[in-house]
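Here it is, the structure in full.
For this depiction, one protein chain was excluded, whereas all remaining protein chains were kept in their positions.
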Amino acid sequence: VIDINADLGESFGAWTMGADEALLDQVTSANIACGFHAGDPRTMDAAVAMAARRGVTIGAHVSYPDLVGFGRRSMKVSPAELITDVLYQIGALEAFCRRHGTQIRYVKAHGALYNDMADDKQMAAALGQAITSYGGGLAVLMMGGSPAADALRDQGVRVVREGFADRGYTAAGRLVPRRQPGALLTDPAEAAERGWRIATGAAIAADDGTELVLGADSLCVHGDTPGAVELARELRALLTAREVEVAPFA
Amino acid sequence: VIDINADLGESFGAWTMGADEALLDQVTSANIACGFHAGDPRTMDAAVAMAARRGVTIGAHVSYPDLVGFGRRSMKVSPAELITDVLYQIGALEAFCRRHGTQIRYVKAHGALYNDMADDKQMAAALGQAITSYGGGLAVLMMGGSPAADALRDQGVRVVREGFADRGYTAAGRLVPRRQPGALLTDPAEAAERGWRIATGAAIAADDGTELVLGADSLCVHGDTPGAVELARELRALLTAREVEVAPFA
Amino acid sequence: VIDINADLGESFGAWTMGADEALLDQVTSANIACGFHAGDPRTMDAAVAMAARRGVTIGAHVSYPDLVGFGRRSMKVSPAELITDVLYQIGALEAFCRRHGTQIRYVKAHGALYNDMADDKQMAAALGQAITSYGGGLAVLMMGGSPAADALRDQGVRVVREGFADRGYTAAGRLVPRRQPGALLTDPAEAAERGWRIATGAAIAADDGTELVLGADSLCVHGDTPGAVELARELRALLTAREVEVAPFA
Partner (left out) sequence: VIDINADLGESFGAWTMGADEALLDQVTSANIACGFHAGDPRTMDAAVAMAARRGVTIGAHVSYPDLVGFGRRSMKVSPAELITDVLYQIGALEAFCRRHGTQIRYVKAHGALYNDMADDKQMAAALGQAITSYGGGLAVLMMGGSPAADALRDQGVRVVREGFADRGYTAAGRLVPRRQPGALLTDPAEAAERGWRIATGAAIAADDGTELVLGADSLCVHGDTPGAVELARELRALLTAREVEVAPFA
């Protein structure tokens, strides 16, 4: 059994980004932006409504407060600031979930926060504090083998391990940075094959050619990858054809 | 029995406004800013924590999105925008309430939105839709005798009528605009007396001298009025001395 | 001789809008967003650089401070606020002009501010005050026959009258509101013909069929109209073919 997740609701005001509706037909979990890197109240409401209609699980895609930088720039926020920034975003998204008869089931950090947190146990602990103080048993979707994952598990937070069908990996199991060659797999067939390998525990080739086995509960498909919808469709078709069940982790 | 409410949590980042802690010792309901006219996640968290500790009832003080204008400038937002803007703000505040073991009990519109809504049944209906779709039986704190109040009651929303101890009234029962003479009562004794009159259904003098009887369930004390804390203290002392019970409406 | 202008630089952060580069090959004046409804420093810099390279005249496209609403919502800003908001935006844009060896030549109000100002002599006077206090002889691009145009001319500000090739007009010479039928002319040939008529002082048909003669010094082509680039190309070709010179007004 494997989950497929994608970043959604990343439009803002008059600006649109991503093919939300088409992607929602393929994924089982939706990471919805909460206004700090993307997403305004109307965008969030629309994304939640579309996800709820399809029974897609909803997660809060929380970010540093950096709209103009799309949350892709590291910021030195304090743990106390992270706790309250995360709570604000979760709460805001939950209101739209209540409107559409559903609820938030997990949290995923976005962009620079996602990367910064992986190795920072203090920030991970702050995220964990936000989540446990909010209640409702929210999981965290993140890279599985990181110090952050351990810090969260120590707080009793469920960690859902994420694999990337459309991204290159280093031998250490980290993503190849976006500006390096091999960062993105744009061939849908190749990405689908990689997704299937990750989902079933088969080894993949890291960027230096070494074999890498990644455990994953959810496969991420980037909405901003060229051909994201086709990739998601192909991935889902391949998994189904090979009898891997695609279902939400929550 | 009468409630006393005040606007709180109106600091932002490095800027402080109002004497939150001291006011919270006097009021029974706290209208907490949600980030659209004032309030950032840390400010909101602190205000909720202080209110929860004292058992003060918490309301979402929702606004037009206008930080630089402090929500005091009218904006032509559509009903659909108002619904989602209100939901976003309520939800964000609720997250801090969950952290501190309490919950939002009511909504109050701030500044220009408060004034614009009083006569606009369509906007009031949008507010009502936000509230009913959110659930939890939130009340609305507002001027009692307005078309908006009727529109909200039609939707089954509880309207809590607000009176102002420290503001002048026109003969029509509306507030004297802030820039006109007689808009603010700065003498605490005078304001306390007026508060008591409103609370007990006794007539007050409008700005043209005519007698005016206002029904009210809650008395508002403005945190930004000079001497707000002293005024609140005096009001509460007078009410108690004359055996009017001061207690939250919710 | 006629000028052609378009709104440019309306991307923001990770979000793109409009085909700036292609439009700049067709227009003689560029209304560049200054960060209040669209445009961030990098977007502005890029737009100015592209315009300067082509010798396209640069204007500041100033707006209410409403990013999420794209400046399309009326706001009750005071004249004092309008003066300083306009100065801030002009100055910010000018810095990029200095970097690229050019300068701002005019100001155009955007969206709701454009519409609100047409009939509001007080707001027009505030705009005029911003412009005259800034110096440098900036013109204002606006609807010609409005009270605002008179107010600006009274202050010694040059008014450049704008006509719309791709918009419907009422018999009063105002634009048909965007949500009404007939608001947009999407057929490039039809819009080009209308543009030529306006440019040469020939009558056009208003939405009720009456004949309307508009004086114009500049024709606006909307970047967000479907097929904007094609429209601009067709308009320019037609004007050139019929020996109307297309050249900047400044």
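First chain written, first letter: the chains are A, B and C, and each begins at residue 1.
Note that in this section contacts are C-beta pairs under 8 Å (C-beta built on N, C-alpha and C of every residue); 3 or more make two chains touch, one makes a residue touch a chain.
If you're wondering where the values come from, they're calculated on a predicted model, not measured in any experiment.
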| item | value |
| --- | --- |
| Identified contact with the non-displayed chain, of C:Asp7, C:Asp66, C:Glu94 or C:Glu234 | C:Glu94 |
| Contact with the hidden chain (one of A:Val77, A:Val176 or A:Val244) | A:Val77 |
| Touching residues on subunit A - with respect to the absent chain | 65-66, 68-69, 73-77, 81, 112 |
| Touching residues (missing chain, whole complex) on subunit C | 35, 40-42, 44-45, 80-81, 83-85, 87-96, 98-99, 133-135 |
| Hidden partner interface residues of subunit B, rising order | 11-17, 38, 40, 67-70, 72 |
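Criterion: only the chains that are shown with their structure count from here on.
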| item | value |
| --- | --- |
| Mean-CA-position distance for subunit B and subunit A (Å) | 39 |
| Subunit A: positions in contact with at least two other chains | none |
